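Below you'll find the structure, written out as structure tokens, and then a few comments.
Apart from one protein chain that is not included, each protein chain of the complex appears where it belongs.
Order as written gives the chain letters A, B and C; numbering starts at 1 within each chain.
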Amino acid sequence: MRGLQVSVIGSGPEHEGRAETVGRLLGERGCVVVTGGRGEVMAAAARGAKAAGGTTIGILPGESRAGANEWLDHVVVTGIGHARNLAVAASGDAVIAVGGSWGTLAEIAFAKLLGRPVVVLEPGWEVEGVARAATPEEAVELALSRVRAGA
Amino acid sequence: MRGLQVSVIGSGPEHEGRAETVGRLLGERGCVVVTGGRGEVMAAAARGAKAAGGTTIGILPGESRAGANEWLDHVVVTGIGHARNLAVAASGDAVIAVGGSWGTLAEIAFAKLLGRPVVVLEPGWEVEGVARAATPEEAVELALSRVRAGA
Amino acid sequence: MRGLQVSVIGSGPEHEGRAETVGRLLGERGCVVVTGGRGEVMAAAARGAKAAGGTTIGILPGESRAGANEWLDHVVVTGIGHARNLAVAASGDAVIAVGGSWGTLAEIAFAKLLGRPVVVLEPGWEVEGVARAATPEEAVELALSRVRAGA
Partner (left out) sequence: MRGLQVSVIGSGPEHEGRAETVGRLLGERGCVVVTGGRGEVMAAAARGAKAAGGTTIGILPGESRAGANEWLDHVVVTGIGHARNLAVAASGDAVIAVGGSWGTLAEIAFAKLLGRPVVVLEPGWEVEGVARAATPEEAVELALSRVRAGA
């Protein structure tokens, strides 16, 4: 039976520590961590998941594995540029945002559009109708509880 | 010489009147109006542009013209679902948002990600770093002035 | 009322002359010529259409107008790389292939997948189940007759 998939989105080197904790907590809970496959928050979340013995998938924008971080078990090469943000959002049973800029906002919007539970770990994008959490632990628990509630 | 292309994004029947005015103002200024090609705000903006003798392009999410509104001169059928929002944002020299929900937020985010000038016509999504306008006239003037400033 | 849209696909500098004739014939018949917006066959088809007073649309793979040819009335910037080949195929009421390599084959396949009439102008990809024409005139007549038959 397939494990729950949780997409961790975001960017910004100052958010890597918390992203790594989010990844570790998800890995400990048996969740597969899905990301956009590149650096900073994406790399940190994957690193954290691997440290906890978890499984990681990166969904890359380019036409090759170039730019993929080293903590990915599986790499999906989409070739569709920023439109891969839709796939990152859609592939999560829940989505957790850690930091991030415009690409992250697009992913939050797509996740809401598709009805995926989304949690923004503070500080981060403030969007009306999107849940927030103060700590990595709270973000993970909130995201997973929403998946369970929706199932 | 190709005319300026301005993408008008959004949704919500209550915003159609202002969207039609935005479309008309753009048509009067010789701009091509680009939209997602469907109903409500998208249809109203195209209708306004056509009333002013302008040209309209709809970028559809599906695999056929199904759901296209009747005020489109040209229809691009993308087949890529919500990922067509990236194309709508990217195809505008500027982007004006009128109302709208999550799909509109994704388009605002993509437009900013790609460096396109974006104006939200109030009321509408409040996003840090995105310009706002109180009236259709102000939205159009602001959007066009930003294109000229960037050119 | 919107004119018929015909996508002209292909590549290869040795095919430009015939692509230009295809574009001209389509323009003379009031068809809008849709292409992938770049050079060689795409540019030649658009050039021919403009010489006949026609309208042209280019559907670009990148995130900006970079690489667009100069004979396009309207440019759709998709940002999705080679996946824009799906949009080029889907946006034609019919598709005519002139020369071309792997990207063209992908477009032929997508056009067939979506039920669009496809004509390969000889020489060109030989694909079982895809119609062929010996001259630009024959390619255009065959493509348009298949659209009418399907309508």
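As a working rule, a contact is a pair of C-beta atoms (placed from the backbone, for glycine too) under 8 Å apart; a residue touches a chain by one contact, two chains touch by 3 or more.
Since the model is a prediction, treat every value here as computed from it, not as a measurement.
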{"item": "Contact set of the excluded chain (shown chains only)", "value": "A, B, C"}
{"item": "Which of A:Val6, A:Ala19, A:Val32 or A:Leu144 contacts the chain that the document leaves out", "value": "A:Val32"}
{"item": "Residue, one of A:Ala83, A:Ile96 or A:Leu121, that touches the chain absent here", "value": "A:Ala83"}
{"item": "Residues from chain A at the interface with the omitted partner, ascending", "value": "2, 5, 32, 34, 55, 57, 59, 63-64, 72-80, 83, 86-87, 90-91, 110, 114"}
{"item": "Contact footprint on chain C, counting only the chain that is left out", "value": "80-83, 86, 101-103, 105-106, 108-110, 112-114, 126-128"}
{"item": "Chain B residues that touch the omitted chain in the full complex", "value": "63, 79-83"}
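Rule of thumb we're sticking to: only the chains that are shown with their structure count from here on.
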{"item": "Copies chain A and chain C touch via same or different residues, half shared test", "value": "same"}
{"item": "Intercentroid distance (Cα basis), chain B paired with chain A, Å", "value": "30"}
{"item": "Intercentroid distance (Cα basis), chain C paired with chain A, Å", "value": "40"}
{"item": "Sequence positions of chain A contacting 2 or more other chains", "value": "80-83"}
